[in-house]
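In this view, the complex is presented without one of its protein chains, the others remaining in place.
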Amino acid sequence: MLSKLREFQYLRPRSLDEAEELIQQFGPDARILAGGTDLLVRMKERGLRARVVVDLKAIPGLAGIHAEPDGSLRIGALTTLGDIERSSHIRAHFPLLWQGASCVGSVQVRNRATVGGNLCNASPAADTAPPLLALGGEAILRGERGERRLLLEKFFTGPGRTAMGQEILVGISIPPNGAGSSLYLKHSPRRAMDIAIVSVAVRLDVDSQTGVCGKASIVLGAVAPVPLRARAAEQTLEGQRLTAQRLEDAARAAQEAAQPIGDLRGTAAYRREMVWVLTRRALVEASGAGEGSTFFQG
Amino acid sequence: MADNQKAVGVSVPRIEAREKVLGRSVYVDDLRREGMIWGKVVRSPHPRARIVHVDVTEARGLPGVVAVLTAADVPGDRYVGPLVKDQPILCSSSVRFEGDAVALVAATAEEVAETARDAVRVEYEILEPVLDPIAAMSPEAPQVQAGGNVASYSKLRRGDVEVGFRAADVIVEDSFSTQMIDHAYLEPEGAVAEVDAEGKVTIWVCSQYPHYDRQEVARVLGVSLARVRVIQTTTGGGFGGKFGSPLVSCYAALLAARTGRPAKVLYTREESLRTTVKRHPYRIHYKVGATRSGKLTAVEARFVGDTGAYLVVGRAVVGKSTSHGAGPYEVPHVKMDGYAVYTNKAPAGAMRGYGVPQVAVAYESLLDELARKLNLDPIEFRLKNVLREGSQTATGQTLLHSVGVAETLERAADARREMTPHLKTGKPYLKRGIGVGVSWHGIGAARSPSQATAYVNLCGDGSATVLCGSVDIGQGSNTLFSQIAAEELGVPLDQISVVTGDTLTTPDCEATTATRVTYLSGNAVRLAAEKAKGTALELAAKHFGCLPEHLILARGKVQVPDAALEISLTDLFKKHAVQQISALGVFSPDCTPLDPETGQGSPHATYGFGTHVALVEVDQETGAVRLVDYAAFNDVGKAINPQAVEGQIEGAVAMGTGYALSEGMIFDRGKILNPSFATYLLLTAADLPPVRVGLVEAPEPTGPYGAKGVGEPSMNPVAAAVINAIYDAVGVRIRELPAVPETVFAALKTRQPLPADR
Partner (left out) sequence: MSISLCVIVNGNEHHLDVAPHHTLLDALREELGLTGTKRGCEVGDCGACTVLLNGKAVNSCLVLAAETEGAEVVTIEGVAGREGLHPLQEAFIREGAVQCGFCTPGMILSALALLRENPRPSDAEVRQALSGNLCRCTGYAKIVQAVLDASDASLVPGFGRPEGLRPSR
């Protein structure tokens, strides 16, 4: 039942070491606060209780977008989705991530919500997850034994669950995007302030000379316990010339990979149909077979 | 207004707009009183159950808790309701919907009150809920209310539909269902109550009808009306949902009376969505016949309105469907049967349109089907049948004046022509179509007598105060009253003060509802101002030794235009030892109640009409529908404030499009699954196109300056236009609202091949 927040202890560590200590000390009693747009909602709406709230925002260096000389990208976990949306570098070089970040909630939500929070919340419908998976992103985790990197594909283990131990997600690392073309499609009843019924991120490396597809990434949102990489669909395309039939086959393969549930946003059967529609549409657009590659939402 | 400038017919900014843009208007949640306590309501988690035991011990023992009340603590009557007193303030023996109130707690802080609310232990014996309204009508169904589940039955009989259908060359027939929606005003319900040293209770509440709230509070407290004062706070939207706010008013009053401390009860958004009144979901069956030449011969319909656990105004809502079910058309043979049925769901009540949007979407869908079968253009077909001056409605009422529906259709045809070039899309899977919806709405409640009352006090400097019971809920009626008074009294707008919404000082004008304020209360204000002016002119006529008809009142002076003479009201009043002139205006519309057997009568003195045109884009692969363009034409009689009228229509288009496409309470075994704005989907600014509004003014001789009203007539045709546009785009008929992507997708899967010409 929707309620006001209940009393908790608010802690604001100034360093990662301090934050880690607090997490070790309080264990599951501690809730990590980044942007607050998920955590505070769950506390108010679903009675999620916290004895201690550990706010990471006073830790220096956790927010920021860093373009590395090799073309890769490092994004601090506390970078807001709004900052990603406003980044001309991301828009130009990682449009897939830009599209995912820009369609979360509202301006107000994006000004608070962080990319780290969006991932750690581990919603299968998180809008930054399919793009980041498709881009081959890695989570940079900081724990007792120092820093480790984990492919985002392996980061999610179930709805609301991640492979993190008592660790802190400090950032995301994305390899150079190269010349691949990509598209994120989100299907939701409203054009803003909505959660995906189904979403899909695709990224294709197509040789402009031969028309042969190199690496292909197809990641589905909201149709499985985790953001789902549709490997069979990718394999349908890799090393192949991208004919209309090929794209359709890949979309079928994605549809077969989906394991949707039904909820108030849509039945499982509808979601499965939409995986096919959205994947095919995204592949057609991204491969240049469509008329113009506009960012689609609807 | 300057002497040559009028106040009526001018788009003046609303009088409280400055306060609102500065954030200074005081809404109920903005009130703070010294020592104020917070109340929370303990609600049933079950749609139907027997209350076995209520244990308040733990809640009462929490630090900061000052009161825990159950039904036994209610000093007066325990039941409220505008038509039938069937809704318990606090349930004692059984609960009838998920959210029914069982106990009331109060504490010194809102969080503590919530903790206490959650600490009240209620033992229930869970019973199988009655959820399907059709099944509920069976005599074997468990009874939601002691009197049976059929709460009301309203009929309309005109001519003989058998004869009418025999005369028809084409007959169409189909079933439709509409969903439960919420008013979803941005301000949730709330009230603050305080008891003074004399024991009198004052309640501040966001409400459409403070005088009704006073009646219920007085009954529940068991005191006379004189002991209760209700003051309406700035109200953040109503749309029928705050058609009286008796429950929340009573909760605050009970707590204040019990503790002697000021008490605030403010619903959360979840409570507002889960437990307050809703729009009636309908099951509808229509059969409509027409001749080959396109004349309607007969309409037969049956509606079942799901009124939920309590009647509220269900009987009247379904009655309005019955009287309006044949639309603004001449139909010789009409048969309507409407039922309001109890189920174990949140009570349905008044909501903008009041039973008309539901039937309009079904009926207008079938009129499009008829037009298609007759190979007639949908607008041309409707024009052959619409009411005109001298026409008889289905209730047998002859309309002599102000029937602008044909003009709205003609204007709609122009708009459709302008939209036609935009039917193309850049994608093969996106299809566009244009749909038309026509509707009407009787002004004021369908009964007799009904009246509005206003006082005008005219001061020596020409300024005046208007006192009227009709409250402004955001639609702008206080501005309208000041425009009318300024017009009559010949002063600028800022010389008029408007007092509304205080039961101590303003007359009971009935609720701000039923599109009645402009017509009824506007007339009352006009009559009062006219009378005050008349008295002043009579005094001046004596002074000048002329006839009052030769005088004019402007800017605080009475002038004899022919002789270039004038006297100030100040001097005039001094001369006659008058402090101010007070005048009373009373207006009752000319109507006759409907005959209960035939549904015949003249339930409304006048009607508002509208034709709306929607251009939608349907994604054939996903079922997603987007509104691309929209034109709305409403016959409002006269727009006293054109900008405010446009604003009403634009708001109705958004609300109606949400009704058509996205909104709806989603239930699982009687429990609402989507009690938040993240799951109950109101359309956002990004989902809507600019709306073109065209005002048609077929003057109503009995209206103030010819005005009728617009609140509901603008709502009624929207969903119909959108649903017809979906058909035009992709050839599927949506019979079940809302047309969410999955519903449209499912319909597309069963689609017949499209006609070759598309």
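As written, the chain order gives the labels A and B, with residue 1 at the start of each chain.
Here is the rule we go by: a residue touches a chain if its C-beta (ideal position, glycine included) is under 8 Å from a C-beta of that chain, and two chains touch if they have at least 3 such contacts.
In this text, all values refer to a predicted model and were calculated from it rather than measured experimentally.
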Chains in view that touch the one left out, judged over the entire complex: A, B
Per the touch definition above, residue among A:Val109, A:Leu152, A:Ile174 or A:Ala251 touching the missing chain: A:Val109
Per the touch definition above, residue among B:Val163, B:Leu400 or B:Ala678 touching the missing chain: B:Ala678
Option from B:Arg411, B:Lys708 or B:Arg735 whose C-beta touches the chain left out: B:Arg411
Touching the absent chain when the full complex is considered, from B:Ser25, B:Ser177 or B:Thr465: B:Ser25
Hidden partner interface residues of chain B, rising order: 9, 11, 13-14, 16-27, 29-30, 32, 111, 183-188, 234-237, 239, 268-269, 407, 411, 415, 473-476, 631, 633, 639, 642-644, 646-647, 650-655, 676-678, 682, 684-688, 690-697
Residues of chain A (touch criterion as defined above) contacting the omitted chain: 2, 4-10, 12, 33, 36-37, 40-41, 44-45, 53, 55, 57, 82, 105-109, 111-112, 191-193
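Keep this in mind: only the chains that are shown with their structure count from here on.
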Approximate Å spacing (C-alpha centroids) for the pair chain A, chain B: 43
Touching residues (chain side chain A, partner chain B) in the complex: 1-7, 45, 187, 189-195, 197, 264, 266-267, 270, 273-274, 277-278, 281, 291-292, 298
Parts of chain B lying in touch with chain A, wherever the complex brings them together: 110-111, 114-115, 118, 268-271, 426-427, 429, 619, 621-622, 624, 626, 661-662, 666, 673-676, 678-679, 681, 683-687, 740-742, 745-746
